[in-house]
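What follows is part of the complex, with its chains left where they were.
Should a chain be cited, it is by its letter among A, B and C, assigned in written order, with residues numbered from 1 in that chain.
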Amino acid sequence: MWTVYLSGEIHTDWRDQIKAGAKELGLEIEFTSANTDHDSSDAAGDHLGAEDKAFWRDHKSAKVNAMRIKNLIEQADFAVIRFGDKYKQWNAAFDAGYCAALDVPYITLHDESIIHPLKEVDAAAMAWAQTPQQVVETLRYITQA
Amino acid sequence: MWTVYLSGEIHTDWRDQIKAGAKELGLEIEFTSANTDHDSSDAAGDHLGAEDKAFWRDHKSAKVNAMRIKNLIEQADFAVIRFGDKYKQWNAAFDAGYCAALDVPYITLHDESIIHPLKEVDAAAMAWAQTPQQVVETLRYITQA
Amino acid sequence: MWTVYLSGEIHTDWRDQIKAGAKELGLEIEFTSANTDHDSSDAAGDHLGAEDKAFWRDHKSAKVNAMRIKNLIEQADFAVIRFGDKYKQWNAAFDAGYCAALDVPYITLHDESIIHPLKEVDAAAMAWAQTPQQVVETLRYITQA
């Protein structure tokens, strides 16, 4: 049984495509990820008390999310990190740096159009995929070789 | 003597402002950073042979740069990571994640306008500064307290 | 399945409230803790021979307890550290420092009245809760997100 952490973009269905592809092939993989619901993720710390400043509301929520993310990344055999065409996605790049420092190997998943700004992230990656199907094939190979 | 790694934006003079401020105060700090010249950074691997594909040219250059960056981050007592208003700056977020995983404390330096997309990066930071002057004051306090 | 270490105050029923709340929500969490019986904890080393000096009796018992505590903290995905209004509770702050150095994320649980003396402990925490119910909600979010 392998564990794969899926990090990054939450506005397309890439996670579902990978999970479906892995299921179809019968791969023994447990997929994990952060909370992928944007609104509830932003509100992760709200139950700990209201904040007037946006900075502290974000701070509290990000730290609650981090307790989940940190554990799941450290337990992962490797990660897939997805960069889409919207938003800043600094959290995805942060996860990549975190994986790199912990020696958790990761695959990046992104279009050709953003090769240049992602060069540092890709340089520390073990593979670059352009489609979820390529990721699935990579997972099949790694876990069944 | 303290060592501080300066990561991120290379298109404004924030590094110079911090160095000048620290010098004026007589702080015993050695500042380090990646190559901050955009063109020569992109060409860091060119002497190792030409590449047809943009991906591999970037890959080679990013890895040559990483040999420098990795060593300097690991030798730093802490880091300052700057996010500006241009470009993707995924390398800065990557450095932040790398620092976080290695327990190298870091200060972020950015405007209020990008609090939300930087919430994960700020949540793992030890301080958020909005101006180079605030960074200098933080450095003064930490190294002279 | 997640593992959560519960550290600190042993004179109120906060552990039971958290366990009951987690059970009610069906959370898959194993809770661990040091021996919470004050008298038997103080006597943990007595079977190894009597001591005339209070220091050595305490020393022996604390070390026997530490064999349990150290293992459970290191196995925990995160910890909850409770500070009440009685006693010195230096062992709770010690556990917090131990968690911080090992990168085991922790949540503090304490009243607003002791924010100031706990500032270093809270600064290294991932969340501050004021009630067991807030802890339960945090656990629900982290483990089910």
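Definition applied: contacts are C-beta pairs under 8 Å (C-beta built on N, C-alpha and C of every residue); 3 or more make two chains touch, one makes a residue touch a chain.
For clarity, every value in this text was computed on a predicted model and none was experimentally measured.
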item	value
With 3 copies placed, total copies in this complex	8
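In the analysis below, only the chains that are shown with their structure count from here on.
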item	value
Minimal step count in the chain contact network, chain B to chain C	2
Fraction-based call for chain B against chain A, same above half, different below	same
Chain at maximum distance from chain A, centres defined as averaged CA atoms	C
Rotation in the CA alignment of chain A with chain C, degrees, nearest 5	90
Computed distance of Cα centres, chain C from chain B, in Å	37
Distance between the centres, which are taken as Cα means, of chain C and chain A, whole angstrom	31
Separation of chain A from chain B, taking each centre as the mean of its C-alpha atoms, in whole Å	23
Complex contacts: residues of chain C adjacent to chain A	2, 77-78, 103, 105, 107, 126-130, 134, 137-138, 141-143, 145
Partner chain A, residues of chain B touching it in the complex	54-55, 58-59, 61-63, 65-66, 83, 87-102, 112, 114-124, 128
Of chain A, residues touching chain C in the complex	34-35, 37, 40-41, 44-45, 47-49, 60, 63-68, 70-71
